[in-house]
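Only a part of the assembly is drawn; its chains keep their places, and the rest are absent.
Chain naming follows the written order as A, B and C, and within any one chain the residues start at number 1.
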Amino acid sequence: MQAAVKRNKLQERGTNFLFKFGAIALLICIIIYFSSISDAFFTYANFTDILRSISIVTLLALGVTFTLVVGGFDLSVGSTMSLSTVVTASLMVWYEMPLWLVLIVPIVVGVLVGLLNSFLIVIIGIPDLLATLSTMYIVAGFHRTYTEGYSIYNNMPLTSGGTAPGQFSEAFLWIGQGRLLGLPVPVWIMLILVVVAYIVLNHTRWGRILYMTGGNEEAAILSGVNTRKVKFIAYIISGIFASLAGVLFTARVGSGQIDAGTPLLMEAVAAVFVGYSVLGIGKPNALGTFFGAAVIGILLNGLTILNLPYYAFDIIKGTVLVLALAATYVYAKKRFSRA
Amino acid sequence: MLNPFLSMKAIDKSFGNVNALKNAEFELKKGEVHALLGVNGAGKSTLMKVLSGVYEQDVGEILLEGERIRIRSPKVAKDFGIYCVYQEVDTAIVAELSVAENILLDKIVAGSNMFISKKKLNREARNALKQLQVVNISVEIPAFMLSLAEKQLVLIARALVSSAKVIIFDEPTAPLSLNESTKLFSVIKKLKATGVGCIFISHRLPEVFEICDRMTVMAEGTLVGTYNTSETNQEEIVEAMLGTSYSKDFPARKHVLGNTLLRVKNISRGEKVRDISFQVSEGEIVGIVGLVGAGKTELAKTLFGYSPYTEGSMEILGNTLKIKHPKDAIKAGLVLIPEERRKEGLFVQESLRTNASFPNLQNFSRLLFMDKKKEKSFAKEIIERLQIKTSSTETPLVYLSGGNQQKVAIGKWTSLDSSLYLFDEPTKGVDIGAKTDIYRMIREFAEKGKGCLYFSSEIHEVLGISDRILVMYDGHIVKELSRKEATQERILLYASGGKEE
Amino acid sequence: EGETTKSSSSNGDVKAKENPLAGKKIALVMQQNLGTFSAQYIEGVKEQVENFGGTVTVFTSEGDLSKMASNLDAAVNQGVDGILIDHGTKESLNQGVENAVAKGIPVVAFDAGVEVEGVTSLEQGDEKMAQMTLEKLAEDSNGKANIVKIWVAGFAPMERRQVAYENFLGENPGIKEIATFGAATQNTALDTQSQMEAVLKQYPNKGEITAVWAAWDEFAKGAVRAIEQAGRTDIKVYSIDMSDEDLQMIQNENSPWVASAAVDPKDIGRIQVRYLYQKISGGNVEEKVVLEPVFVEASKLPKETVTTNELSDHIEGWGASDQGYTDELKGLEENR
């Protein structure tokens, strides 16, 4: 008996270890492998570029993380980002607004989308995925209607005749393209927001309340948490992150592209779920999300070296997502059967 | 004598047409341990939920230190220092958070500082656990890794750190082992010493007599009486709890035993079903009785193939079977009326007709197509036969009362002509009238030569209906009693882990 | 993101050591890679690079400009010998291109609007293509027509086409624009089709629409399908750009698609590579190269179906461009 129990414990520790450090070990293996193939891979320049390339997705994914923490889901982040992109660009190009307004108005837009989402979910009672799916649609429609289907760029011709008066300012473009202390500005922004989100979620009272609401809503209510308010806030935060991603995208690209966010939604979701398993936390968390985005970024960057046909990339992304999900849910199953 | 610290006066509470509390009374002194006793459904939990702010009473008042208070929410109750360790611990535990965070949950929510220091949190939590003499729980692991008993300790610690004045324990010992219970009692004694009033709900009389100063007995939502432990005995309390009317429900029944229908040999599954052996004959009603959490439901589901047994064997009418899924059981002539009828037994959004025909669709279809006429006539038949109160065969079951729902859950199997029926707490949450109907149905099955297994924690019911009684404790069958041998006291003794000298 | 095609013949590797231009690693950074036009363009690039004994890595960006910028960075980091850019915008690419130039990596851009010193930009002669098709439209309709314009803003070549279009309308008052729409989406042809169907419903009578002018073949495809489905083949379609798939549609019986001005997409790829190799070999290359467009008319095509590979037999100037060749490059190619 005793021996069997011991063996069982050992085995359990084994799986736990795998789950905890498996993801990180895998990442290290990938990095070593790619480095052995190409000298260009393991360089400072390449790594800062990878970080810059994931900065926008990471912001989106952080928003999704917040909604997942409270037990929801936000599928509308992609189109919120699209909307914020064109709003930002239009404020500069069409209306020649000062920089501070250009940065604040998109955030207000994000808050509004968050309010719409939480209204549908909390007040009307539509399940989160369906509610945010509809919002995704509506917001996408709005952003096209707003621009009449055109992308927004410096001195563009206007449908009303004439050309747009404004231009993207240098200061604004610096947000997306500049460098600071050897790192690109978007990387700084990403790192700061990851750290802020990490601290808020893991080291503040608010973070505990968010996790509580998602973990056991009933218990949270019994402890005096206004869970409806908490959910409202989570969706609003998600909207704000999506807006920031949009602003960053605009500054990076220097124009207001239509539908910029749509292809990023899936990547953001994948990042969050890959992040679930980081360090065996098994729940949505800010560091994991960043790590997830980084894994995907490194994988894609490295795969170009492997001569894989470009059209196979979706397969790899999908497979990584499936593996991350499988790890998460097989683990969850085990946990539940233990409880 | 001092004024009572807390008193509840003339409390009424009803849910729809169920009067859970009628003119209920309760009072508690500072630093006493006060038991709240009563049979299942007597209203104990409801009364305590009123006190802890989950429900608000329809009528009546609550006084704390002589002042009228209104407890609108659990939060308000906690502000008054009233804490509850719920019967279902999982409703109050956040599985993902650490033990420390769970212990300090209320403090975190009510706190005002923005940052949370994990170190401080862990220290406070460790202190709280130390007060409870618990040293072997790490406060840093997530709460989902705890056992049921440990989770309960976390909830007690939570009350402790918030300097509660009143702690309600709703059947805390049900899932605990004897050893764990003893530990809990020493904690309660300590709480008492510091002036905290404890309300203790339990079905296990010996432990109640061990630790409580006074006890209040409830029946059917009303106060029966309050007794000092030193001035009463178990017989008096049991009588107060049961009243006298129960035997009327069960007229004597002549029964003829046929062949052995079911033979279960050394069946085990995990912790909750351990080495179970028994047999059931045609025309026999076998009661399986045990306290809450003894493993009755688990055993019923194991026999039915929902969570198949890992060891042992099963024979039906002499044929050894391997049942891996409920469909195998149904094919072999075994059916289960599950305990949680809304969750497991019925499709509450669907009509009575579709529910009734579901277990035997083949019978109600030609080729592939459903024969709605035949379904309807069957539905009408069971409505009539079981006296189900419903406006039509098409009414969704949500609109039916609990008792009538339960009749459907039983009646739906009658199109199958199975030979063995497992009833898991079939009268739970069912009113007196419907209860009588259900007893009658079960007896009719037996008279037709079916075997019936009746799982219940309500001892008087089991006594009334069974031909033979198996007592379960902690996943084992600890005693078999014939109808003649069985008494309320003996069953309670074995069900709470005791032994006759 | 990318794909590399290895030089196929083994003796190429042997020779690679002899010729300094052999065995080069070329990156092709694209904004969008869906559709037959892109596929043919990629094929042209690969063919020419392989003929020179090099390898190509294709970076695609699914239409996402920030991804395109990242891909450009990645290409630079991987230390390729030359970079080809297909589409994109000045604002998003300038920085990466400057970076490449600073590292001494030669860059040739096609329709990207990139403005960096030392970078060669290819464009298709967009004004001329617009003119060619519009003149044909006017000729076919005797100078009086109600037309639908399908065009989208925000891309450099589209802007140039628009300029020619406006000039033309100014000079031909008989041609009236009665409706205009267009959007570059994830599935442009399909979305255009449903929009065109809607326009046809608004003008349900014969003669209300004379012709459709599509500034891009993806638009034309959608429009042609909508017109065919509605049985309104009296409406003619004129377009710019042409892939092999388009050619098949033009050749269909009763096809409303009557003419398109284009450069062979494979030729574009080949020419772009040649200019890149000129730069790699240190040659002095002009900053702006305009590709000569070819005018393809349905009436000039033979009865039997032909593909773009055989089109040169029927349409003069198709697929046979010598632009960008130098003697040195020809020699390199023949030596393999």
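Here is the rule we go by: contacts are C-beta pairs under 8 Å (C-beta built on N, C-alpha and C of every residue); 3 or more make two chains touch, one makes a residue touch a chain.
Keep in mind that this is a model prediction, so the values were computed, not measured.
Asker: Per chain label, how many copies make up the complete complex, given that just one of each kind is displayed?
Answerer: A x2, B x1, C x1
Operating definition for what follows: only the chains that are shown with their structure count from here on.
Asker: Along the graph of touching chains, what's the shortest path length in steps from subunit A to subunit B?
Answerer: Between subunit A and subunit B, the shortest chain-hopping route counts 1.
Asker: Please indicate the chain closest to the centre of the assembly, with centres calculated from CA atoms only.
Answerer: Centre-most chain by C-alpha means: A.
Asker: With chain centres defined as mean CA positions, report which chain is farthest from subunit C.
Answerer: B
Asker: Per the contact rule at the top, check every chain pair and give me the one with the most C-beta pairs in contact.
Answerer: Greatest number of C-beta pairs in contact occurs for A-C.
Asker: Per the centroid of Cα atoms for each chain, what is the distance between subunit A and subunit B, given in Å?
Answerer: The answer is 45 Å.
Asker: Nearest whole angstrom, what separates the Cα centre of subunit A from the Cα centre of subunit C?
Answerer: Computed from C-alpha means, the inter-chain centre distance equals 34 Å.
Asker: Taking each chain's centre as the mean of its CA atoms, how far is subunit B from subunit C in angstrom?
Answerer: 74
Asker: Can you list the subunit C residues in contact with two or more other chains?
Answerer: none
Asker: Going by the contact rule set out above, which residues of subunit B touch subunit A in the complex?
Answerer: Per the stated touch rule, the residues are 54, 73-75, 78, 90-97, 101, 105-106, 108-111, 113-116, 118, 144-145.
Asker: Touching subunit B in the complex: which residues of subunit A?
Answerer: Spelled out, the residues of subunit A in touch with subunit B are 203-209, 211-212, 214-216, 218-225, 282-283, 335, 338-339.
Asker: So in the complex, the part of subunit A that touches subunit C is made up of which residues?
Answerer: Per the touch definition, subunit A meets subunit C at residues 38-41, 43, 45-46, 49-50, 52-53, 56, 144, 149-154, 156-157, 168, 173, 177, 249, 252-255, 257-260, 262-264, 300-301, 303-305, 307-311, 313.
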